[in-house]
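Working notes for the structure below.
Complex shown without one protein chain; remaining protein chains in place.
Labels run A, B and C following the written order; every chain starts at residue 1.
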Amino acid sequence: MAPSATGEPAPMHLPAISKASTINASVLHGPHDLRLERRTIEEPSLGELQIAVKTTGICGSDVSYYKKFANGDLCACMPLSLGHESSGTVVAIGPQVSGFSIGDRVALEVGIPCGQCGICRKGRYNLCKRMRFRSSAKSVPHFQGTLQERINHPAIWCHKLPESISFDAAALLEPLSVAIHAVNRASPTPGSTALVIGAGTVGLLTAAMARQSGCAAVTIADVDQGRVDYAISRGFATHGYVVPRPLHTSSSSSSIYNSSNSGTSTPYDGGISTPGSTLSFQSQLDSAKMLAADMLALTNSSSSTLLIDDEDDGVDVTFECTGKEICMHTSLYATRPGGKVIMVGMGTPIQTLPMSVAHLREIDILGIFRYANTYATGIRLLCAQKRGNAGGYTLPSLDDMVTHRFRGLDAAKGAFELASRTIDDNGNLVLKVVIET
Amino acid sequence: MAPSATGEPAPMHLPAISKASTINASVLHGPHDLRLERRTIEEPSLGELQIAVKTTGICGSDVSYYKKFANGDLCACMPLSLGHESSGTVVAIGPQVSGFSIGDRVALEVGIPCGQCGICRKGRYNLCKRMRFRSSAKSVPHFQGTLQERINHPAIWCHKLPESISFDAAALLEPLSVAIHAVNRASPTPGSTALVIGAGTVGLLTAAMARQSGCAAVTIADVDQGRVDYAISRGFATHGYVVPRPLHTSSSSSSIYNSSNSGTSTPYDGGISTPGSTLSFQSQLDSAKMLAADMLALTNSSSSTLLIDDEDDGVDVTFECTGKEICMHTSLYATRPGGKVIMVGMGTPIQTLPMSVAHLREIDILGIFRYANTYATGIRLLCAQKRGNAGGYTLPSLDDMVTHRFRGLDAAKGAFELASRTIDDNGNLVLKVVIET
Amino acid sequence: MAPSATGEPAPMHLPAISKASTINASVLHGPHDLRLERRTIEEPSLGELQIAVKTTGICGSDVSYYKKFANGDLCACMPLSLGHESSGTVVAIGPQVSGFSIGDRVALEVGIPCGQCGICRKGRYNLCKRMRFRSSAKSVPHFQGTLQERINHPAIWCHKLPESISFDAAALLEPLSVAIHAVNRASPTPGSTALVIGAGTVGLLTAAMARQSGCAAVTIADVDQGRVDYAISRGFATHGYVVPRPLHTSSSSSSIYNSSNSGTSTPYDGGISTPGSTLSFQSQLDSAKMLAADMLALTNSSSSTLLIDDEDDGVDVTFECTGKEICMHTSLYATRPGGKVIMVGMGTPIQTLPMSVAHLREIDILGIFRYANTYATGIRLLCAQKRGNAGGYTLPSLDDMVTHRFRGLDAAKGAFELASRTIDDNGNLVLKVVIET
Partner (left out) sequence: MAPSATGEPAPMHLPAISKASTINASVLHGPHDLRLERRTIEEPSLGELQIAVKTTGICGSDVSYYKKFANGDLCACMPLSLGHESSGTVVAIGPQVSGFSIGDRVALEVGIPCGQCGICRKGRYNLCKRMRFRSSAKSVPHFQGTLQERINHPAIWCHKLPESISFDAAALLEPLSVAIHAVNRASPTPGSTALVIGAGTVGLLTAAMARQSGCAAVTIADVDQGRVDYAISRGFATHGYVVPRPLHTSSSSSSIYNSSNSGTSTPYDGGISTPGSTLSFQSQLDSAKMLAADMLALTNSSSSTLLIDDEDDGVDVTFECTGKEICMHTSLYATRPGGKVIMVGMGTPIQTLPMSVAHLREIDILGIFRYANTYATGIRLLCAQKRGNAGGYTLPSLDDMVTHRFRGLDAAKGAFELASRTIDDNGNLVLKVVIET
């Protein structure tokens, strides 16, 4: 991040923008109550850039706010613009910013930590207590999302883009950041095996990042055949497993893997879990154990008839991207002694888990909360992707993950409606819906 | 471990022992059915030593077998000698062993891994699937414990003792190993803060190891005032917290911290947890949260009126040494974002936990199963203890932890009865009961 | 490593082989004095397999022994069979071995650690003091290499091969192991940048492993244009840099990068370094600094006109694969603050280095000595290679690295002569020379 705010005097002549101007903003006032409004925006202040937003991807947490005016435990208490997967161009430059020019294309990192507390200084700024994150209702007044024509944003959280990266791909740097962070926490050694449960945007990108970081076999599992097929055909994963529906619906009327919009902050069915009777809970565990065995069998048989190094004991890392309790069960049973389970997908806040499985086998359970220090990595990986070297692994195309596109903030309502589905009216996969402004 | 079995020819003249001899052994045949029996012991075979057992400490798992002929899910299916915290002297030396002499004093590491599988070669031999552990019913036929006059044991798992370490202290190297392993997994940076829940033998030793590894403040919590006082007065911990009884008995008729014999393998009340009604579970969580806040307040107020670096956010590491679900709740609430919870105490196999607390704050949950590569460390620490350098931290005396002593294998029954209590008939603390042979 | 020696009784009927048999062996008696001899081989003893060697690759250390009857400081003091990059088939099975059948194809891990000392138990068995390594003169009597018709080898150091892996590729698992170990020690985060200096077999494989482990840009540097071209065209690296000869020959009449046979144990010009006059040493450093800047400029300019995150400060990891002092200089200057330099190539034992460059910028200098726990990883990676999934990175073909092949032990002399060159008589690249038996 070479360009940044500095302590040097501001350039003598700032671009001539009026002190304040008026913009359109998409603002949520309650469940399904999305309005297009006019807002006033000040000129960028010290250290800030003004960004004309170009593309915003819709995340599962956005859909949750749209439907319930809440996301898990977080309830919005005032009008809120959604959107946090965004890219745009620089249209004005505040004082004491250097390294940026009008017209620069940027990806926005929309969480602003305090930068001063102990945890920020140690580099884990995603855990900063004073973090303000756009489109989230956590801080009050809410930090408004990017579904606005223009926003002012600290220059140090704007990441310059090379020409080769599109605005779409740049918007997807946000969920890619989650995947990068997940893999950084897992830090698999090359040649490891990985299992990814849930093939939504984050699950797919996590699988791709697992491959990128050297996992030799990456199995992705989902209830949706289309998503699993997509994952394999595009190279996100090396093996796919479609969870049989009778099995998983025994304990629930809805899909256990309906993580279609799985950002990382969407608890679908929060609240207290009620494992029901002891008997049925044990049978749930048994199902999870069988499921895990099935997934492992798939990988092992395909690699060869030869069992290398006790591979039947489980994968080295499981990335749980659904937030479902039963998927955590499966994760614990599918991971080898000494391995890791990474909790990626937000979900059921309270879970009943066979903890002794982790305890006795020293399986580390590591959660991730958003990301830190990932954007430069993501940009570097997208650059590598474009070089197209012989033999080299590159991430699958992020542009291709954008399956549906809406133009203009007035089309936002349609975008949210579609983003809550897994299949569109034509039967096509809904992966990532973006709004262009 | 300089002395070891080698591929070199055996010494020409082995000590003249008869091919086989007869020994006394304490053997458990069913719940409370402990018998003194005669057994035949062969001469030590290739790579083995014959050890005359001198001291064996009673662990919580021993007590569990004694009472129920089972330990958690593991049921004994044939007569079983108990005991795995042991020291003794070398009385015979098998072929191809070098570096040992008759009369050498040794501590016994009683878990024998295969030494050949992938996980053994990577150094995490405690997770070896083919591990045989003395006094455990896991492998069949059971690998017999040390409550026998003499045993044959692989030389590489016998650790030579310097004169300065007593047989008692050497027996306690086993629970100390658990504590060393726990701290190795936590790897706290110097100046960290730690919380230890449960002040049984393992909890006490874990607290001491946390101090040893550089934690500046170590709080130990237990329901038993006597244990907490002991921990503070002997320097195991820097702060003590006595859990108020009304608080913890609201959800349970029995003590939540009755971990008096907490070895690491004793689930006291295994089976499926039943969180009861949702309402009472939420109030349980609230209690845990209050308890955690109380514990933190104690440490913070005592350090100064000054809050350094957001200390109110929690400790860097919590060592959960009771295996109780409610203590896991407290652990999660008491740990700072980015911190660690180490599951030390075996216990409730299935637990209902507020996983989002760990997930959103990136608190790593790490279990430990026994230990690996700890005996040399333990011996080095006990040696340092004896030097008594100015200003230096040394572990509290392990000898002093032996509060009760029984002589002869025929006294074993009395030892097991006492070891299941926290206070003896005279109202004195029961910490570690040993049997001398 | 599922199959292994166990403590169980040997199979009732061992394959009927005679107690001892006679084989051909290629034996070195002095510099260039390679003889084909008859040797007696016993039947495999406890825990051993008898292996008919199929392919042995020639390594730089083999060439060194062939030429000088010594390798660096190590002088052979008795006849020595060379060869340690090997694969073969099981022809006889010793007592107490399970999991293997006659005819199984295996890769040989030819270093046998004691398995019992502290460092073995901790998993770093490559550092075992009692390690015996085939074809090395270190242990006396020397542990004979694989250029023999058949050898007896411990079953746990024989790694079973799936059908998809050829004997050639299996032999190359040995240098690949060096590369895996190098990357494990570096543990780059995904998206890192790497520089590999030296494009011999080990350098090429290290570059490929850096890509495999997620490095987004891997630059390989060598004086030999042919090797650099090979590296890029086959996908070992993403960027290539040919070191200009006038520059590097200023301080030496010979190529600074003549690492053509760079195994990891070949010091080409051992002994005390004499940096000459202070003046010329400083100019050497200046050359190294310029060289480093050139290499960095190459990568940066090609990625885009945009400098991401201070990329001009250096790469995240440099793998020095030549063992040359001037290459260590370049490595230190080319690595970013907080980065790592991995010493892969054995070489000048005493080096004059600008240590303050590493010190003040906290560049970690990590050496590697052979490898530990790498064969299962290597086999898994080769299996992944054969699946050929869409979009996935797979290692370049190891089979293609075998540029020259000799049949029969009597052809060994020719093989060694050729292996000491970088170009054959037809002007073709000499990469890996193998001998088939």
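To be clear about the criterion, a contact is a pair of C-beta atoms (placed from the backbone, for glycine too) under 8 Å apart; a residue touches a chain by one contact, two chains touch by 3 or more.
The model shown is predicted, which means the values in this text are computed figures rather than measured ones.
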item: From B:Leu36, B:Leu298 or B:Cys383, residue that would touch the chain that is not displayed; value: B:Cys383
item: Touch criterion as defined above, residue of A:His32, A:Arg121 or A:Arg245 at the omitted chain; value: A:Arg121
item: Option from B:Ile51, B:Leu127 or B:Ile180 whose C-beta touches the chain left out; value: B:Ile180
item: Touch list for chain B against the chain that is not drawn; value: 1-2, 160-164, 180, 183-184, 187, 189-191, 193, 209, 211-214, 216-217, 232-236, 238, 302-310, 376-381, 383-384, 387, 389-394, 396
item: Interface with the unshown chain - residue positions in chain A; value: 1-2, 4-6, 114-118, 121-125, 156, 372-373, 376
item: Touching residues on chain C - with respect to the absent chain; value: 117-119, 122, 124, 126-127, 129, 185, 267, 272-275, 278, 281-282, 285, 309-310, 313, 328, 337-338, 343, 346, 348-356, 358-369
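Here, only the chains that are shown with their structure count from here on.
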item: Category of the chain touch graph - line, ring, star, complete, other; value: complete
item: Centroid-based (C-alpha) most distant chain relative to chain C; value: B
item: Rounded Å distance, chain A centre to chain C centre (Cα mean); value: 40
item: Separation of mean Cα positions, chain C and chain B [Å, integer]; value: 43
item: Shared-contact residues (touching 2 or more other chains) in chain A; value: 309-310
